[in-house]
Every structure is written in C-alpha cells, then in structure tokens.
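One structure follows; several queries about it will come next.
Only a single protein chain was left out; the remaining protein chains are all shown in position.
Up next is subunit A:
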Amino acid sequence: MGCGTSSSTKDRKSEKALKAALVIQNWYRGYSARLKARQRYALTIFQSIEYADEQGQLQLSNFFSFMLENYTQIHEKDPELVARLFGRTLQDSKDRQEYVSFVDVPDSYNGPRLQFPLTFTDIDLLVEAFKQQQILHAHYVLEVLFETKRVLKQMPNFTQVKTSPTKEITICGDLHGKLDDLFLIFYKNGLPSGSNSYIFNGDFVDRGKHSMEILMILFVSFLVYPNDLHLNRGNHEDFMMNLRYGFTKEILHKYKLHGKKILQILEDVYTWLPIGTIIDNEILVIHGGISESTDLNLLHRIERHKMKSVLMPPISIDEDQDTDLKKTKTGANVVPREGKTNESPSEQLPKHEWEQVIDILWSDPRGKRGCYPNTSRGGGCYFGPDITSKILNKFQLKMLIRSHECKPEGYEICHDGKVVTVFSASNYYEEGSNRGAYIKLCCDMTPRFFQYQVTRATCLRPLYQRVNTMESSAIRILKERMLSRKTDLIRAFQLQDRSKSGKLSMGQWAFSMENTLGLNLPWRSLSPHLVTTDKNGNINYMSTFQDIHIQKPVKEAQSTLIETLYRYRSDLQIIFNVIDSDHSGLISMEEFRAMWKLFNSHYSIHIEDFQVDELAERMDLNKDGSIDFNEFLKAFYVVHKLEKLNKSDANLL
C-alpha cells in the first residue's frame, strides 16, 4: 500500500515534470526560431542595400559616358583625365625605374623588408609582420606590384590546374579586406606552398580594413609559387569600385606620401588578373557567374587587360573614327579625339567582349529558369539552372564554383549540385552575420567544405546579443537609406493618404516603402522598428523620420538640397575622385560647377546651380579657387538622435 501511494505520487510528480519540460522546450524553440528569423531579416536588409548600391554604379557609368560626350572643356584642359577614362597603360621598364627607385626605405623603418627574388621566408615574414599590425613600406609595395604585373602578363586568361590524389586544391571566395579570415584559413589549412595549392576567387579588397595586407600576402605568395597560387579577378578588382568601397581611401591613408603612385600601378595590375581557373578540365572557377551567351572560347582569346573597369563601358567610337566623314555629313563639330593617338579605341575591348567579362564578374544564380538582367546589382544577369546546364554541357564542364554573394553558412550549393558559391569573409555585414568557408577539391572526389567564423572575445556572446547587434546595425542603415529618400517617401505617403489623416494602413505603407526605395524587404515584420502604429493597427507615417535627420552643414541651407547631396554623396565622391587625376583632393571651382551642371541634368535633379555654389561658398571650402571636396562631402552626415555620433561618422565616410 505504501508502495502504491509513493509510486502514484512519483507518477504524478514525473508527469508534472514532463509537462513543465514541454512548456519550457516549446517556449524556447519559439523564441530561438524568432531570433533566427530576426537574424535572417537583418541579413536581407544588408544584402538588398548592398546590391542597390551596386546598382548605383550603373547610373554612374552612364554618367561618365554622358560626361565624356558633353564635357568638352575637360577634354581640352585635362588630357590626363581623358586618358584615365579611356584607359592608358604605363610603359613598363621606364615607369618601374621611375616609380620604385625614387622611393627610399629609411633606416628607421622597422617593418618587414622583402628580399627579391622572393622566397617562402618572405611570405612568413609578411604574415608575422601583419599580425603585429605593421605596414609594409611603399617601396616594397611598388616592387611587388610591378613584379606581379610582369608575371601576370604571362598568364593566360584562364589558368589550367590539375589535381592528383596527393595534391588537393583549396578554393577561397571573397575576403574583402578581412585579414583575420585569411589568417584563420592559413591556420586551419596551412600556408600556400608547392604542395598546398590555392585558388582565390576574387574580391580580395574593399570594405574591410586590411585590403592592402591581404593583397600583399596574396601577391607575394603568387610570386613565390606562381604555379600553385591562383588569383581570379573579382568585380572589386577595379579601381572605380575601390573609389566607392574603401580601398582607395585605405591606401591614401596608409601611404600618405606614395599612395597615388600605388593607386596608379594597381589599376594596371588588376587588369592583368586572370578571368578564371579551370580545374581538371571540368570545373570552372570564376568570381560571379555566367549568362546564356557566355562563350568560353571567346573569353580565352580576348585581351583581358583592356577591361579597365565596369564603369567604363566601351564608348562606341566607330562613328568618330571617321571624323572627316562625320564632319562632312553633319557639318557639326565632333568632340576632338586627336589629342590621344596612342590611347583611345584600340585600348578598349569591343562591346560584346566587355559584356562577356561583366557577366563573368557580376552574375548571380537563381532558381528561376532563363537569363534575366541582374536588376539588384545593375550589372551581369541572373541565370537559372537551365542556363547552367546548357553552358556547362556546351563546354564539357561538370561544375561551376563561384563567389560574389555572402551566404550565412559560408557556402551554398544550387542548380542540382552544379553551382557552388563559396564566400570566405565571415561576419561580413556585422559580427555574427555569417560564417566563412573554403572548399577542398581533389580529382573525382566530392568537394569538402570547411566553415569557420572569426571570433573575438566579445563574440562569444549568447546568440540573442549577437542578433541584437546585427539587427540594430541593419535597421540603422535602412533608416539612413529612408532618410536619403525622405521627400519621395513623403510624397508617396501623401498620395495614398486622401483624407490627410497622417495615417496609412499597413498595406499602403508597405507598398509605398517598397516602391519608393526599390528594396524588396519584409516591411510588415520590420515595421515595429521603423514606425509607430495606433491602436487600430494603422501607421503614423511621419513617425518614419522622427528620430533621425541629416545634419545641416549650414543653417540656412534648404532641406531638399541637403537631402539630395546626402543621397548622392557616394556617387559625387567617385566623380570628384576621377576628375581629380592627381589625387590632390582639390578640384577647381570651375570644374566643380561644370560637373555639377552635368550631374544635375543627367540625374534629373531639380536643384538650382546657384544654390550649390552658395553652399560651397558658405561652407568656406574655397581654397584659392579650388574646392576641397572631401570636406564638402564630409559635412553631410546623419544624426541618429538616440545614438552617439562617432560611430555614424566612421561608418558613413
């Protein structure tokens, strides 16, 4: 009897414990799932904005063409500028002498000293030095760049690589200046050597803070092991992209004396990077992707070094070549191009070849069949599984390995196993946003994937804290984006708000946001972070802007003007940098005005010229008739009322 009672009490007790456990588990799983969803939303925000930014590049490229066709003053006064825009090649030996030998390494320099010809000791030396946060002297940087160019010139457009049972190859994706990830890869997988081959599939630079260090390690390793360290060009190995995405700034900051020289040579070196690698005649490794018209046979033959930049599409010169003919026909004056007989048309790729390269560097795979223009990025295309099969079959290939897109797990397989994306920059958007990965391949064996995530002490935080960080970061940049389109957004809201109540339904608000910003985001789920809602579930749409505003550099400046300048500040920065051929940071007031006029008309912006003039003058940036454009642009930054300022400055510029 005693046993009976105690066992039934035990039963009741264990039943209660079971129920309690179920409750806790149920609650936890729900909570954990919502955390992961929030993480995914944050990532979607980062990615959409990143691609929308890249789309801005296309507008910019159209602008340059427009500018060249219409801005005759630049042509006449600054042949240097035209040369840059049309592309020019440095003569080798003469320039090398001139650039390198005039850069001395002082005795006081205690950074790494490279010994030419380079050996594996130099690789070690660099890795150790960079771990100590040292900077490689410009003299060595220039030497490495010249030497790399010389060796790259001998490489074909596609490097052919063979694996064997005793020799695997490791493939890494985008690094984007994240040196810690490279160190982690070398730590886990060993330094490159004759028995440890690597392919680095583009985008070594931009965004991260150590693009130069990564580039130096990769180039030095390449020079020591040219047959075992393979480099493919990515869309960021492009001097125009570097202007926008941070590498140019990094160089000018780390190399105040010789940065400009480095930039000039770098432009050239990029163009000599191979387009891709082919492993065992069956695996194609390229940075972006393919299109339905991808022709590998053609790509093998093109003169790849003529592909200067994605922002420099070949201008159709054919009409202009027959200058006399045209003059006779129309009697009008053609833009004079005689000034640069050794540059111009022959230095560009024919349009169809240029497009082939853009597809390789910019395309993304998608589930939808067919081939469509890549509207998110503004370059390359989206290619479906049918395109993959078609192209792989056409060129007797089995698999495509590419990078270019950040993936939460560092890699992703799609198109029935025929396309693999590998991305090697962990925590790319934010601490905890994603893992990095690399692939090890050998003969016919299935590829093996290795994942990692760089962690610092603070990173070993619980998931909910990491998600919070990521989420705040994403919401912040989304809000800045919204702010840069404030006028358009308000107009869209008011159009739908017939009764002028200041409120919209969730559906109406979401529609306006998506349409105006052009970002395909889960607006309903994000709304609690962005706006306030009343008790009926309707949105107070002006609350969108309540805790954020653009700091006015001058009190009297008009809000629309400020908003416009803020919105286009990245584009303006690039344009200024291109016009400023000697990288002095200054352009003449005249050039500024002329350029602004063109910008105004091309982008259909309704800002009076005199307003911009006035602003520039008020800001007192005139230094002997020149504008310090960095100062000009720095003045437009966003104030987040609820946060401290320092972080926002650093992130914006």
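By our rule, a contact is a pair of C-beta atoms (placed from the backbone, for glycine too) under 8 Å apart; a residue touches a chain by one contact, two chains touch by 3 or more; residues count from 1.
Simple rule for what comes next: contacts and distances are computed from a predicted model.
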{"item": "UniProt protein name of the chain not shown, from \"IBH1-like N-terminal domain-containing protein\", \"NADPH oxidase 1\", \"Elongator complex protein 6\" or \"EF-hand calcium binding domain 2\"", "value": "\"EF-hand calcium binding domain 2\""}
{"item": "Residue among A:191, A:252, A:414 or A:475 that touches the chain left out of view", "value": "A:414"}
{"item": "Of A:22, A:298 or A:443, the one touching the omitted chain in the full complex", "value": "A:22"}
{"item": "Residue in contact with the excluded chain [from A:366, A:435, A:479 or A:503]", "value": "A:366"}
{"item": "Touch criterion as defined above, residue of A:463, A:495 or A:542 at the omitted chain", "value": "A:463"}
{"item": "Absent-chain interface as seen on subunit A, which is shown", "value": "16-34, 36-37, 40-41, 44, 365-368, 412, 414, 462-465, 468, 506-507, 510, 520, 522-525"}
